[in-house]
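With one protein chain removed, the remaining protein chains of the complex are shown where they sit.
So, chain A:
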Amino acid sequence: MTALAALWLALGPATAQTGSVQDLLQDQGDLIEQSSRRTIQPAIDAIVASGLERVQPVLQAWQNKALWRDAEGRFWRVIERDGAEILVDVDTGEETGPANTDAMEQIKPNSGIRALIGTALVQFQLTDPEPRRRREALVSITRDPEPELLAPLRASIETEEDADLRARKIRLERLLTMRFGTAEAERVSAIEALSTDTAVEVRAALNPLLATRLEVVPAGATPEGNVARALSPGGERLSMGAAYARLVEEGLAPARPDNSDIRAALEANREAGRVGGVPLGALGDPAVRARAYDALAARGTVPPRVEDGDVEAALGAHDFFGVYVEPSSAVTDAARAAITSIGLRVGAMKGVDIGLDALSLASIYFLAAIGLAVTFGVMGVINMAHGEFIMMGAYTAYLVQQIVPDRTLSLIAALPAAFVVTFAAGVAMERLVIRHLYHRPLETLLATFGISIALQQLAKIIFGTQARPLTAPDWLGGAWILNDVVGISYIRIAIFVLALMFLGFFLFLMKRTRLGLETRAVTQNPGMAGSVGIDPGRVNMLTFGLGSGIAGIAGVAIGLYAKVTSEMGADYIVQSFMTVVVGGVGNIWGTLAGAAMIGGLQKGIEVLNPSNTLAAQTYMIVAVIIFIQFRPRGIIALRGRAAGD
């Protein structure tokens, strides 16, 4: 293999030679026809080393079993077109006419040879004029690195003009050097150069360098080789069982029959209802069973039992070490340092990524809760059907999408449609039910819960139980990917922007409009507000409708991000209420803080146990319950008369 590399370096790709490919193939004809993996390498080397221009298509043809030899022994490429087979000259690449393959012999390389040809071909691809082919070659090397690819890769860096490809080639060269380089210094410097690179393939390539094997030596001795660490059996890295199994493997301790072995041995050696002098019926007792087996062992029919004490003695008589498979300690030291440094960087980036995740989760909670911040926070109405308004908004968007096929247009139409539908539903609910229940919060809770059950079931009857797709337009489809670690989908960014817009809208509405002023007045003192000419009934109706309408729009956003089902509202209702309660009732900044805290907590807990989002939600809720102990009125508590009591 190194012969090929040496040849390559000596001749270089540019040293075009005179002579024909046919002659070259004839020289190696016997080897080619012999088609044996063990003997073919010189032939491939010679063909590649010729540096002839037409070598590449010939190699490709050979690899694809499209190289044929005619009766006179000349080589031809055969291509198939529209079912006809056509002869192609190996030197000129011209089509010379239909092929009579019956009279010809096909060269059939086996899979081993095809792989060798593939390796040889990569060198051509690395210098291919087409950047796309060069990129493909890099991908193929990354996927399947081989020592012999190092030399052609190095040679191709010089002539690479594309800056991006050049950087990738340099990184790949370092990766290969790190693994296959011959000189220690060269490998160490490649590792050091990579120690700031957080790409997945770098991390994947560094870890095998630190692979260890378990070595056993008599107590007090040190093993040969590049020792990583001493291991104590029963410790974190080496279990007692594994350590003893290793001793058995080395022939340093007798094998330990486990319970099922003992059982099988007893079963195999029973005679006339007894085994080892013990009646079979008594073997349910572990001590009796041990006695019976020991009797068998004393007779030599079965290997003796190994007691726990023996295991400990055997383990104590030996020391265990983890020894690097890689013999060079300089390389392993450098790799360890690089992994630590990369780990720190990846950790920091993961922090950023989790921050983004938490931000987007917080935006979703904020969106789900902002309607509640109006109805519950400002008006003090407990609306358990709030989640069903979210669901209605999402189903409205789904219906709009059925009518308007264009995704972008349908999304633009869905937002006001969802608002109108849920606004109307909210107003109707306020007029019919909630109006009669002001200042009876527990009754409101129960009545709205009844409505929530009814609406949920209605949606189930109308739309069925399976999830309905609400597809985002294509420009919202992808993700913004910063590097291998940090990335966020556009839809989450859009939800974040939408949440910000709602925050602005809410602030504007409450602080700058007539309706907001009247709402605040009615909330603080309905009697006084009424006496200065505000109609509390009308204001309550509009405010409630507004809160419901916002929930509808939130439903469109949540429907894009998650699935549209009849239960989607119920999934958010508890979290939404907690967001408002934790943040502090009656204050939009509180809701924002609550959403940030709940989203952040959930993602933060997920870091500790990434595979388990259910557990994260559980602990998040527990944390919120405990938090309320310390700040029962939420993060931002209203004071004085505005607090309402």
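To be clear about the criterion, a residue touches a chain if its C-beta (ideal position, glycine included) is under 8 Å from a C-beta of that chain, and two chains touch if they have at least 3 such contacts; residues count from 1.
Here is the rule we use: contacts and distances are computed from a predicted model.
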- [ ] Given the choices "Rod shape-determining protein MreD", "Peptide/nickel transport system substrate-binding protein", "Sarcosine oxidase subunit delta" or "Urea ABC transporter, permease protein urtC", state the protein name listed in UniProt for the chain not shown.
- [x] "Urea ABC transporter, permease protein urtC"
- [ ] Tell me which residue among A:Thr301, A:Asn483, A:Gln524 or A:Thr618 touches the hidden chain in the full complex.
- [x] A:Thr618
Task: Full-complex contact with the absent chain, from A:Gly347, A:Gly450 or A:Gly477 - done: A:Gly450
TODO: Kindly state which of the options A:Leu437, A:Ala467 or A:Ala562 is in contact with the chain not pictured.
DONE: A:Leu437
Open item on the list: Considering the whole complex, not just the chains shown, which residues of chain A touch the missing one?
Closed with: 259, 263, 266-267, 270, 280-286, 289, 382, 384, 433, 436-437, 439-443, 445-447, 449-458, 460-461, 570, 573-574, 577-578, 581, 612, 614-615, 617-618, 621-622, 624-626, 628-630, 632, 645
